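The complex appears here minus one protein chain, its other protein chains still in place.
Then we have chain A:
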Amino acid sequence: MAAIDVDNLEITFPLYHGAARSLKGTVATMLASARTGPAAHLAADRRSRIVVNVLRSISFSISQGERVGLIGGNGAGKTTLLRALGGIYEPVAGRVRVQGRLGTLLDAQLGMNPELTGRENITLRSRYFGLDKQTEMALARDVADFADLDAFMDMPVKTYSSGMVVRLAFGLATAILPEVLLMDEWFMAGDAAFLDKARRRIEALVRGADILVVSTHQPDILRQWCTRVIWLENGQIRMDGAPEDVLDAYLAS
């Protein structure tokens, strides 16, 4: 049974680097009185370090078979929320529980080493999941097939076009059958034919009663792919419901 349960999640980032600390402090106090824009959640924590409140009091649960879309402006906290669900950022406060094998497609490089060839990256992923040699070969065939890479399999990933990288990463992340798939909006880099293929694959995954959480700016994608949309604003949930309702409200705002 795949399930996600988030309870009062809070994520804050410390701002350490950069010399203009006093400047940041000034900005923070200025902004604290007028919380409007996406960057307005600067604050000072109890040890008077400057922190950015990226997510505040987020609570929701996702049950088996749901396809959830995250929508919101830049800096609303979509990527951070995905990373928190993937266990990359552990909660500063609150609790995150995820049941089921995770597949994450979050980074632009997607956890692949650009210097290594496609095949070597597949090998690394197989080691990560502890696959045996035979399964690994089958996986490599499956991914090469899905991604249409043929001759490029033994070339470094950095020589790939962005569409090829996306296809390889997507094939890799979905070929190991995650029960919970977390996906950031980068996958829009594929062409129309790829999106069609990707949707078929995602639908096959979701038919296996798994969970998809995807963040995007594009309302069309959400309408086509999702059964539920969560609208994030300034690190808080503004609205959570059926795609039509949330998208209408979002586009109207």
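Keep this in mind: a residue touches a chain if its C-beta (ideal position, glycine included) is under 8 Å from a C-beta of that chain, and two chains touch if they have at least 3 such contacts; residues count from 1.
Everything below uses one rule, namely that contacts and distances are computed from a predicted model.
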item: Chain not present in the shown complex, as UniProt names it (candidates "ABC transporter permease", "RNA polymerase subunit sigma-70", "Putative tricarboxylic transport membrane protein" or "Alpha-D-ribose 1-methylphosphonate 5-phosphate C-P lyase"); value: "ABC transporter permease"
item: Option touching the unshown chain, where A:Ala76, A:Met153, A:Ala175 or A:Ile230 are the choices; value: A:Ala175
item: Chain A, residues in touch with the chain not shown (by the definition above); value: 1-2, 13-14, 16-17, 83, 86-102, 104, 106-107, 109-111, 113, 115-116, 120, 123-124, 127-131, 135, 138-139, 141-142, 145-146, 174-177, 179, 200-201, 204
